[in-house]
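The complex appears here minus one protein chain, its other protein chains still in place.
All chains are identified by letter, namely A, B and C, in their written order; residue positions are counted from 1 within each chain.
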Amino acid sequence: MDLKWLDAFLISGLFDVAMVMGLALLLHLQLGLGRIANFGVVGFWGIGMYVYGVLYVQVDWPFGDPWQFLVCAAAATLAAGVAGLLIGWLISDLDTDGVLMGTLGFAAVVQILATTQDDLTGGARGMGGLSFPYDIGTVKQNEFLWLAITAAVVVVILLYVWWVHRSPYGRLLIAIGGSEPLARSLGKSTFLTKLGLFTVTSAAMGFLGAMNGVFVHFLDIGTIGVAVTLAAMVGLVLGGTARVWGAVIGVILTVGLFDIVVQSYLPLPREWYTQAIPVLREALFGLALILVLVFRPLGILGDMRRDRLMRKIHGR
Amino acid sequence: MEFVTQSLVIGLTENAPLVLAAIGFALLYRLTGLINVAYSETITLGAYFGMWINTTYGLDFYAILIPTGILAGALSVATYLALFRPARHHNVGALELIIISFGLSIFLRHGLQFVFGYPERFYDVPSPDTIMILGVGVTSFRLIALLSVAILSGLLYLFIQRTTLGLQIRALASDEDLARVSGIRPLAVTTLIWFIAGVAGGLAGAFYGVGASVSPLLGWRQFLLILMVALVGGSWGLGGVIVVGVATSVALAGMALQFDQVLYAQLVLIVAFVVILKVRGSKLTETAKV
Amino acid sequence: MSEAAPSVALEVEGLRSGYHGVTVLKGLDFAVGSEIFAVLGANGAGKTTLLATLARLIPLMAGTIRFQGEDVSALRPYETADRGIGYVPQEKGVFTDLTVLENLNVGGMIGARSRDERMAEVFDLFPDLRALQAQKAGTLSGGESRMVACGRALMQDPRVLLLDEPTAGLSPLYVDMFFEKIREIHETRGVAIVLAEQNATKALQVADRVMVLSLGKAFAVMDATQLTTQQLKEGYRI
Partner (left out) sequence: MVADVVVAPAVTRPRIRIQGAVKSFSGRVVVDVDDLVLGDQPIEGLIGPNGAGKTTLMRMIMHSTPLDRGTISLLPAGGRETVLSSLPAHRMAHHGVVKSNQVIMDFDKLTIWDSLLLAAAEARYEQPHRVFSERTVFGRHEDEIRHYLDYFGFADPTAFALSAGEKKLLDIVRCLLLRPSFLLLDEPTAGLPDELTDKVMTVVKDLAAAGTSVVIVEHDLNVIWSLCDEVLFMAEGSVILRGAPHEIRANRTVVEKYLGEGHV
């Protein structure tokens, strides 16, 4: 495979876009449909990444890749799912304030544990030793394949979200997001539904975290900061929290525009790359979040159009 | 016994600004119902304002408190008038308001980083003396900070509880419609609240800054703790915030002494607070509107 | 107190209003002079909506409200409060987190006369409150908190007082006392009173004129003495 046209910047830029898009799509289910503001996305993603990394590197597995990857990724997914179940149980009957505290607190707990358990995680020094579960040639070819796999996973998530909108489950989530007491009076267990939603989406976030660990090869507590949550949130909000394609469009316009176009193709002073650009990125993302929510709270795509959807799937 | 006194002294002196910050945050929360994540940047900017006045004009630390408080208060009011009030008028939901404040927090924090860079900065103050209290060495600054925070908290408490303006604030927080028909102007009173909260946050920032150093992450590092103290303590009023704030400070110091890693203390506190919220939350499921 | 109120305190024309897109009041016309004006009607007739609209808490869908000749339809509640409309809502008339004294002080922020003087008047009117000053209003009994709510509104020195079912849920002893007080407030202070009430008998004992509301429309507006039991029963649909 000739990948001359593809430079390393572009691959990692595209990978970032795919990763954040996956998270934003999952956040869409929580925030856009269920109206649960998860401010701890990075916690679930991070716990997946670290569980994967620690199991992959520290445990002496009797089998090699790809089984080693699959087993460790499954464990990471499970761990994130259990965390989602626990956090979901804690916050499902709390209001937005409680949800903010619980999810933000969980993200902090994950970061604290990654720092303090440094005999396992490498703490602030970081942890190496991860690699792709295959070897098909050059570094670039390996990275490209992983990018393709990740993109496929994101497409699967997108399809799932697309189907959720067309299912009784999605309808229930929208109802719960709209009025929980009313949904309860119709016999719906809002608590269990939210719990299930949190468990499933968190597990998927954990799986994405594991995939990220594979790509970056090196785990570092700096990567599990609030920037991940922000990127997913700003992408989703810009595109439209309530729409299936909101996360896709929004993430392309935020992370895509910044990580690929600005970083790779704009002639910025060289010394900016180490410190100034990431900082500028966050500041701009924060600003975008404010501007969109004040002036167009439903994002580019606007509100969900259930009337059109109902006509499409059930006829007039 | 030594452990107890150590925890008390260290906790109170090191974390005194936490109480002040939590009071300001809780006031805003109780009156406007808004969880203002950007409050952490009010604290950070307070620290920067203080440092800027201190190093530019060579003023004594105590002389800078008044301008610092006013600047931070003005900043807080500006965010209200420029952002949160228009957002309310656009009928932005409560959840979106929190996300807006989250965005503002990130914007300000990273804007500061962009302007000032990462290096930690310090106030230009004479190096403090160390005083022994109950067998624990404490710098004079921290001691005075504790004293100042205690006085400021007391003044704030008196202002809210005893003055006419404070009464308007509490009336508005208690029942907005009834306050309006009683002749209270919501805009004026709400602006006042944002100002007071800003002053409290800014001064807390100045005390944090002079006690250690100033960096763009100063406020954000404290935010979760402030949020937890305000949410859990706030249901018992301002007094509750103060009590929970002090208890948290002491517990933090005590656990820091016990564990080899300070982070474990935070870990325990986060878990404890979320569990408290959960237990109380289940009890508070009062009448639904169905 | 001695100063006489203008002959027409409130004039209402073509008033329509309601909540959540439901029109509750379907076109009301009436005027309130210096008198006790009782608004009678069964549950859901629109009494509470009417008073909240007069207090400017609910926006008008159509019509005008004039207060002492001035169009107040577009004013905000605190502006009408400043001009002299006092309002005691149904049930939720007190700041539960504040003490009795503080509740009264909130009302006392409006008006030119000294607060102590007005406070003394309120305590003369409701002597029971004197002993309860330091108590949180949320811990009071129903009758006590109604007195606080009334007292708070009176501290504003209103020219018109809107009372929404001041005796709902109170024991008979308190009910009698309250209706005496309403009469007293009107007579000694010259305050015009709009009294929403379900209990027709009591209201008719103190009112000068009555309006019977039935499903959002004025069933009858007339002198209190002329209203017949049959008309009332029809208005209430019993």
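Methods note: contacts are C-beta pairs under 8 Å (C-beta built on N, C-alpha and C of every residue); 3 or more make two chains touch, one makes a residue touch a chain.
Keep in mind the model is a prediction, meaning the values are calculated, not measured.
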In the whole complex, of A:31, A:164, A:260 or A:284, the residue touching the missing chain would be A:164
If you put the missing chain back, which residues of chain A would it touch? 160, 163-164, 166-172, 174-175, 177-179, 181-191, 193, 196-197, 200, 242, 303-304, 306-307, 310-311, 313-314, 316
Since one chain isn't shown, list which residues of chain C touch it in the complete complex. 20-22, 42-45, 91, 96, 138-142, 165, 168-169, 198-204, 215, 229, 232-233, 236-238
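Going forward, only the chains that are shown with their structure count from here on.
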Chain nearest the overall C-alpha centroid of the shown protein atoms: B
Among the chains here, which has the CA centroid at the largest distance from chain C's centroid? A
Which pairing of chains accounts for the highest number of C-beta contacts? A-B
With centres defined as the mean C-alpha position, give me the chain A-chain C separation in Å. 56
Rounded to the nearest whole Å, what is the centre-to-centre distance of chain B and chain C, using the mean of the C-alpha atoms as each centre? 42
Nearest whole angstrom, what separates the Cα centre of chain A from the Cα centre of chain B? 31
Of all the residues in chain A, which ones touch at least 2 other chains? none
In the complex with chain B, residue positions of chain C that touch it: 55-57, 76-78, 80-82, 87, 89, 92-98, 102, 105-107, 109-110, 152-153, 156
Residue numbers on chain B that touch chain A, as the complex places them: 29, 35, 37, 83, 86-87, 90, 92-96, 98-100, 102-111, 113-114, 117-118, 224, 227-228, 231, 261, 263-264, 266-267, 270-271, 273-275, 277-278, 281-282, 285, 288-290
Please name which positions on chain A make contact with chain B in the complex. 31, 35, 37, 39, 90-91, 93-98, 100-102, 104-105, 108-109, 112-113, 115-116, 181-182, 184-185, 226, 230, 233-234, 237, 275-276, 279-280, 282-283, 285-290, 293-295, 297
